[in-house]
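Report on the following structure.
Missing here: one protein chain of the complex. Every other protein chain is in place.
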Amino acid sequence: MKLKEIEKILGAEIITGAELREKNIEMACGSDLMSDVLSFMKSESLLLTGLTNLQVVRTAEMSDLAAVCFVRGKKPDREIIEMAESKNIPLMTTPLPMFESCGRLYQEGLSGCSEYKR
Amino acid sequence: MELKELIQQLNLGVRSARGHLEREVTGGYASDLLSDVLAHAQEANLWITLQVHQNIVAVASMKNLAGIVLVNGREPEQETVEKAEAENIVIMVSAMPTFELVGKLYSLGIPGMER
Partner (left out) sequence: MPSDSRISKVQELIYEIRVGEVMKTDPVTVTPQMPMSQLREILREKRISGTPVVKGDTLAGIISIEDFIKWLADREPDCPISEKMSKDVQTLYADEPLTQAVNKFEQYGFGRFPVIDRESQKLRGIITKGAIVEGLLRKLEIDHIEEEQVYRRRIKHFFEDILADRVSLFFRYEVAGQDFKRAGEGASRLKSSLRRLGLDPQIIRRVAIATYEAEMNLIIYTKGGRIRVRVEPQEIVVRVEDSGPGIPDVEKAMQPGYSTAPEWVRELGFGAGMGLTNIRKCASRMGLHSAVGKGTTLNIHIVVENGVTRGTEGIDSAA
């Protein structure tokens, strides 16, 4: 699924990395615990999270994630956006809560990190 | 939809308050941040989380949630189970991560927001 499709399904706004709209997202994961993200997420996947701090971008950088989407209308501050820009990690924000975001994406056919088979 | 129906459909393990599985679930809330759940979860929501320590029971009780599902194969701590039994909070477990479990609950008709 392309980033731009996720943008549409979630009614999301791309905060940074709009030029990567065509990027392919293989799977997704929803978590507010970065250790879990580091432990279970596969590279090239989308992280949905309610956390907005620098560690989210750091975690995405370490795990080679494809993009991060903040849920429930959360918007990161300038510092976070700048770090994401420098690491080439697209950030987006959706007004939907986590449960609704996961539900819609799953229904539209995006896989979770444990189901995905390479 | 009742808890026991979801438990059966999604093969969830039950870890506490087995006598309260008739509880009606009207929606879902997924979060690993207690403050977020306190602020935004609705009554009779099913709460999906990775958190296992006993504070989750207090949060569920305070918000009158329908139950808690621990994902990614997490098991509740002993104190958490004891507290949940005392407060009649149903704790369930699933091997699935949040994204998939929520996806399946959603397909069964559990919404993530008021419609």
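Every chain is named by a letter (A and B) in the order it is written, and numbering of its residues begins at 1.
The definition used in the following text is that a residue touches a chain if its C-beta (ideal position, glycine included) is under 8 Å from a C-beta of that chain, and two chains touch if they have at least 3 such contacts.
Everything quoted here is computed from the prediction, not taken from an experiment.
Quick one: which of B:3, B:17, B:52 or B:65 touches the chain that's been left out?
B:52
Would you mind spotting which of A:3, A:29 or A:56 touches the chain that isn't drawn?
Looking across A:3, A:29 or A:56, the contact with the absent chain belongs to A:56.
I'm checking contacts with the chain that's been left out. Which of A:6, A:33 or A:68 qualifies?
A:33
Quickly run down the residues of chain A that touch the omitted chain.
Touching the missing chain: residues 32-36, 38-39, 42-43, 49, 51, 53-56, 58-59, 61-64, 118.
What residues on chain B make contact with the chain left out of this view?
Residues of chain B in contact with the hidden chain: 32-35, 50-52, 74, 77.
Note that in this section only the chains that are shown with their structure count from here on.
Distance from the CA centroid of chain A to that of chain B, rounded to the nearest Å?
Distance between chain centres: 24 Å.
Mind pulling up the chain B residues that touch chain A in the complex?
Spelled out, the residues of chain B in touch with chain A are 27-33, 36, 40, 48, 50-51, 72, 96-100, 102-107, 110-113.
Once bound in the complex, which stretches of chain A touch chain B?
28-33, 36, 40, 48, 50-51, 72, 96-107, 112-115
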